[in-house]
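Of the protein chains in this complex, one is absent; all others appear in place.
Order of writing sets the chain letters: A, B, C and D. Residues in each chain are counted from 1.
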Amino acid sequence: EGERYVLVSHAPDSDSWWNTIKNGIALAGEQMDVEVEYRNPPTGDLADMARIIEQAAASGPDGIITTLSDYDVLSGPIQAAVDQGIDVIIMNSGTPEQAREVGALMYVGQPEYDAGYAAGLRAAGDGVGSFLCVNHYISSPSSTERCQGFADGLGIDLGDQMIDSGQDPAEIKNRVLAYLNANPDTDAILTLGPTSADPTLLALDENGMAGDIYFGTFDLGEQIVEGIKAGTIQWGIDQQPFLQAYLPVVVLTNYHRYGVLPGNNINSGPGFVTADGLTLVEEFAGEYR
Amino acid sequence: MSTSTPSAAGDERIKERSRLRNALVRPELGGICGTVLVFTFFLLTAADSGMFSPTGFLNWGTVSAQFAIIAVGACLLMIAGEFDLSVGSMIGFAGMSIAILGVTFGLPIWLAIVITFVLCTLIGGLSGYIVVKTGLPSFIVTLAFLFILRGFTIFLPQLIERKTIIGGISDAAEGDWLAPLFGGKVLNGLFVWLGDAGLIETFSRGSRQGQPVVDGVPMLVIWALLLIIFGHILLTRTRFGNWIFAAGGDAEAARNSGVPVDRVKILMFMFTAFCATVFATCQVMEFGSAGADRGLLKEFEAIIAVVIGGALLTGGYGSVIGAALGALIFGVVQQGLFFAGVESSLFRVFLGVILLMAVILNTYIRRLITGEK
Amino acid sequence: MSTSTPSAAGDERIKERSRLRNALVRPELGGICGTVLVFTFFLLTAADSGMFSPTGFLNWGTVSAQFAIIAVGACLLMIAGEFDLSVGSMIGFAGMSIAILGVTFGLPIWLAIVITFVLCTLIGGLSGYIVVKTGLPSFIVTLAFLFILRGFTIFLPQLIERKTIIGGISDAAEGDWLAPLFGGKVLNGLFVWLGDAGLIETFSRGSRQGQPVVDGVPMLVIWALLLIIFGHILLTRTRFGNWIFAAGGDAEAARNSGVPVDRVKILMFMFTAFCATVFATCQVMEFGSAGADRGLLKEFEAIIAVVIGGALLTGGYGSVIGAALGALIFGVVQQGLFFAGVESSLFRVFLGVILLMAVILNTYIRRLITGEK
Amino acid sequence: MSQPIIQMKSIEKHFGAVIALAGVSVDIYPGECHCLLGDNGAGKSTFIKTMSGVHKPTKGEILFEGQPMNFAVPRDAMNAGIATVHQHLAMIPLMSVSRNFFMGNEPVKKIAGIPFFDHEYANEVTMAEMRKMGINLRGPDQAVGTLSGGERQTVAIARAVHFGAKVLILDEPTSALGVRQTSNVLATIDKVRKQGIAVVFITHNVRHALAVGDRFTVLNRGSTYGTATRGDVTPEELQDLMAGGQELATLEGSLGGTV
Partner (left out) sequence: MSQPIIQMKSIEKHFGAVIALAGVSVDIYPGECHCLLGDNGAGKSTFIKTMSGVHKPTKGEILFEGQPMNFAVPRDAMNAGIATVHQHLAMIPLMSVSRNFFMGNEPVKKIAGIPFFDHEYANEVTMAEMRKMGINLRGPDQAVGTLSGGERQTVAIARAVHFGAKVLILDEPTSALGVRQTSNVLATIDKVRKQGIAVVFITHNVRHALAVGDRFTVLNRGSTYGTATRGDVTPEELQDLMAGGQELATLEGSLGGTV
């Protein structure tokens, strides 16, 4: 009763996708009647994130839920927290092996490279031979891994097919337009989240390629869901962030209260969301999906 | 050698200077040279990439227009001797404000827009008021506002809506009388006619087959043109324009001469905030959503465009036309690199180098004009 | 009323001022007040959150030390009348340089570190050289370098390694003689003894069971202290320090008096780059990897710490101790808000408000000291 | 003499801990050249700034044409007819001469009801006024930064005169000027005074003061020694007063009389 859990992410303040995580952890906190906190480095600087994990450990919570977006940077502080007697669950990024190495209880998430690879395989099956990866967060390694995984899944070289789109919607839109203009025979587009997917949708609308070009995206959002419904987007890879935040709290609480613990890691994704069965997704996109 | 007129005209101590050179030497010269250079460069390297097709044109035109909207505000403010680092945060804040008011609170969109304009210009006025009253450098004061506004932009929607992206604005704006002023397109008829006449390409596949590839001029571009014209006339043709120069050139001297320096500066802060709000409103209307991360680093981009356009960072000198050319250069380079297929992360390197070269050229031109030492 | 000494002492035109007040009024006063206030605040609100436990102490201590390292450089540079917006990009660049040299090219780490230090100080010197020779504002020149360096930091590892993060530095640094100077910890023995004596907590499980939770003072903190002491002595106790003040106070006057202003400014740009490189090296050695996004916005944080510490943005006035206190305040507030459980997006709002208040207080103090009007 | 145009009554001005003026009373009459003399830091500049609306006096009353005057900003004073050429030049180097000339008094031409800056008129007037003062500009859009110190000073005075001031305040207009420029400025003062304008002239040079002054007020350390009329006071007495009644350093033989 009154256990305290801290979730530490690597996302900058303004990254909208993490909103679902915040909502998931808040809901879990409410339902389990525990205290939960969400922490992140304001600029997304991973070194700052390491300090936040140290800080969280110093504040003596019962458990820490954290992403492991760079093993080198974060393993030290996480291990120290574990050694202090704090239970840790790794979520979202990292791999199950890395989670085991730092001494975490379990891993909940979707390995980025693997997800990209799976998507690439699927696209290859659909006959895609070239693509554009719209990377709106070029400096984050996991974004690059998604593009790399996709290329490897397709069995082609990533080369110049990934663009640094920046985060301004108009710029993303126009950069996509510029790229497609210069490379009109591009088969497919891969976006990495709502930030890049929403303007890309508009871009395709504008140059008339909407529905014509193969379009897949990571992560869901209101407009992505509408795009899937309209047939503009073939699929969205849903890693179900809600679960990544919700489940660790539930697992930790039950572990602390009753000593029970699932025997395995939980893969929250990749789940491919397609035009089938969209109603619930639609209702909660951006909030719980 | 004249004996009665000691100075300037016919002064034997001034070496001769050609007329042509005097005619050429104007504040915008740097911007003009830059524009010519940039276009030449891309005409040579990216002519066949579609950069100069109608769609390509629209593409970098829109991006440049975006920069121009905030550059006009930043330009006038910089000439008035101050600058505003909170432009980017203001863009995020304004967009969020429209979204929260219009979608969450369900106000009619026109009202949400009007309230946001009033609120944001007031905030701009507040930072101006603090700068003017405390005599602190605007760098510091607006840096504080950069953080404060961004903080609220992230915090408020999270608190109210449990989201950091608020969508659904397009639906809410349906049928609104004010919204099309920011998000619509004009001259649709003209382009359809051009398309039918075969003067511009039409879509050959997809949902819009047969329609012209460019179906209108976005209001964003119209706003940019309007603001440029307004800014240019205000600065060069009105009494207030003279005050702007005076306030930035030497606030103390201007004050002693009866120029209401404080009022001028505060008004320019408000105008900058106004421009940022126009930017945000156009964006929100076009994309139908507001996000907490909108406008990041836009303050630097505005300042860069203005400086490329020949304005003096310390105030008292510059031109709106120059700033607009700066925005054009910025937009063309940014998009052109994509058309030319240059590795996109090198864009930053190019930008830095262009900025340096532009500012060195401009300094040289300015010294010729003003006799600065 | 004396008839022979017209000024100051015993001047009837100066109202009386108490001695205490004169003793209190020093450049660091603002920083001291701020520090006291901030600690009081957190002692009251977050005392039981572990903020003042050994690990908590180490936590905000390390963060503050980080800020302090770059603040010292920024402080001296600001007093010399310039500032550097490329600090953050330089941090990213330096880290990446060490990683590429040490891991990809397989050079011994000590050599990678030495080459990086030389390279980065040279780049700092280059921006200084451009500022000094062209007379351009350092805002513009270093803004250009902000983009150029960040561009290369993203582009190079992509080109060479097809990644934006390069790890494996810990392995490469194994057994290196220079690496522990940046990444190690000192006073381990003391803490083990403290742990054994039960004075600080020990790990309760895992591989390090029985060891104290704090096992030493990170070299980062040592570097911060060394740089603060070095900077303080340089500024207040040496001839060069006098030149720094003079160069920032009025470059023309200083030049006329025989101060080698250009050299002083370029050296200070190099020192700032040096501090950024120390920061980057400590970070890379501690965390074992370099990423393209390291150091984002750190330039603002450095400037904020310096300004909170009482330095004048326009140069010629400030203190290293003040800047260090500014860094301490910044670090304590940032981490303290986490300890106090405040919604983290509000951190920016707090930061903005603190910055505004600090700078207003400091301006008041400075006017008392210098008789500025 | 007629009615004074400005009456300053026991003006006090404090800046924080500094008492710059400790109660100074002076009357200024139309058509006179009133010299304000005194040591460095005596408060001359501060005094005329309270007159021209830059500072509000801490205490004391100012009557303009018999009415209490309450100028919130310099503009009000200017509109009432008080023109000032400040010690630290009121010119902006980066702006053109014509923009500087009309700064704060821009001529306006209405086009379609909107008031525009009338550049043509401004340029014409500027060129003409400058020619009158013996300065030939390259063009009205020449930047003030390209003018010499003396030329700038002349622009500032020409401007003040042009705008039909009733009172013209000159704060050390001659201190940085060469002999010829100085003589021009003094002649201008003489001319202006003859037009019935009141001139307040601050200088450290006794000879300049004696050349054009009708009455002399000496300030010392924030208060006044009173006002003397031309003829009532010898150059030596005046010089003694200006030095604050303190002994002057003596130079061996060479320097007798006035400095």
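Methods note: a residue touches a chain if its C-beta (ideal position, glycine included) is under 8 Å from a C-beta of that chain, and two chains touch if they have at least 3 such contacts.
Because the structure is a prediction, the values reported are computed rather than measured.
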| item | value |
| --- | --- |
| Residue of C:106, C:175 or C:258 touching the missing chain in the full complex | C:258 |
| Contact partner of the left-out chain, one of D:14, D:109, D:138 or D:204 | D:204 |
| Residue of C:75, C:246 or C:337 touching the missing chain in the full complex | C:246 |
| From D:106, D:129 or D:172, residue that would touch the chain that is not displayed | D:172 |
| Touch criterion as defined above, residue of C:73, C:316, C:331 or C:352 at the omitted chain | C:316 |
| Touch residues of subunit C, complete complex, unshown partner | 4-10, 236-239, 241-243, 245-246, 249-250, 252-260, 312, 316-317, 369-372 |
| Touch residues of subunit D, complete complex, unshown partner | 38-42, 148-151, 172, 175-184, 186-187, 190, 204-208, 210-212, 239, 242-244, 246, 248-252, 254-255, 258-259 |
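In this text, only the chains that are shown with their structure count from here on.
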| item | value |
| --- | --- |
| Computed distance of Cα centres, subunit D from subunit A, in Å | 71 |
| Separation of subunit B from subunit C, taking each centre as the mean of its C-alpha atoms, in whole Å | 33 |
| Distance between chain centroids, defined by C-alpha means - subunit C, subunit D (Å) | 50 |
| Residues of subunit B engaged with two or more neighbouring chains | 150, 154, 158, 343, 345, 347 |
